[in-house]
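Only one protein chain is missing from this complex, and each of the others stays in its spot.
Coming up: chain A.
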Amino acid sequence: TYLNDFWEKGRSDGEEQSGEQQQQRASPARPSFGKKQLPSIPKNAVPITKPASPAATAQLANGTHASYGPFYLEYSLLAEFTLVIKQKLPGIYVQPSYKSALMWFGVIFIRHGLYQDGVFKFTVYIPDNYPDGECPRVVFDIPVFHPLVDPVSGELDVRRAFTKWRRNHNHIWQVLMYARTVFYKINTMEPLNPEAAVLYDKDVQLFKSKVVDSVKLCNSHLFDQPKMDDPYAISFSSWNPAIHDEAKERMFSHKRRPEDHQKGLPVSGLSWVKPGSTQPFSKDDNPPLS
């Protein structure tokens, strides 16, 4: 449920307000947390089919890693996800799948340039030995016409930007950022789609019209059922004022006054320290004691 909480947040922080509205399926009811009952975390969890990394396993003796490894992975991905939220990437939304924290659903809105008005759904696949494996993969649901997107599988060539995935230096938000950049800055070197690359270099007008067609195609499939049967898969529905007006209103009003929202919370903490001071009871409004 952690991921879901963050997603809620991530969504409301986003800036995107295009004509379409994303709509999530209602989250399935989770069993309540009870002592002897398994909480919901394992359901979001990830498979461990091989040791995270030989080095790590050797270094952590006496089996604690075997028992706790999945927790480390889960929390690494949660940390990545919180970073994505923090970055507030323009026009990009992601949502980890219900089944596995290693699979994130995403959608990207292109606001200007050649691909303007494009709305591309994609999936991020994170290797299960993260962060010691290769870089995450980004696969578009529909292969968009682009030099760096495989015209068959829809996979974006991410690896060229992250030849070696370095823990602590590379983060998933950078991959998402890269996925956005390719639509604004076209690179035709070593293309996965040679046709697109050649057209871009030789006949930009034709390239542009192909892009327009591709964008149209992608957008025409926007309301299709998600490719993945997963409750957290991103699905779109056409604007329905009965549902969306209220949601929109809430998103906007929430964004406008986050401070008011926080003020309403009862705060249990105490402080009489004057800001800028490191002395206890330095605030001016302290009642005199002597």
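One rule holds for everything that comes next: contacts are C-beta pairs under 8 Å (C-beta built on N, C-alpha and C of every residue); 3 or more make two chains touch, one makes a residue touch a chain; residues count from 1.
By definition in this document, contacts and distances are computed from a predicted model.
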Q: Pick, from "Golgi apparatus membrane protein TVP23", "FHF complex subunit HOOK interacting protein 1A", "Sequence-specific DNA binding transcription factor" or "Ubiquitin-like modifier-activating enzyme ATG7", the protein name that UniProt gives for the chain of this complex that is not shown.
A: "FHF complex subunit HOOK interacting protein 1A"
Q: Using the touch definition up top, pick the residue from A:Phe223, A:Phe252 or A:Phe281 that touches the left-out chain.
A: A:Phe281
Q | Missing-chain contacts mapped onto chain A | A | 2, 6, 9, 28-31, 33, 35, 38-43, 45-49, 56, 60-68, 70-72, 75-76, 78-80, 82-83, 85-86, 97-103, 123, 125-126, 128, 131, 137, 139, 167-168, 171, 228, 230-231, 258, 261-262, 265, 267-282, 286-290
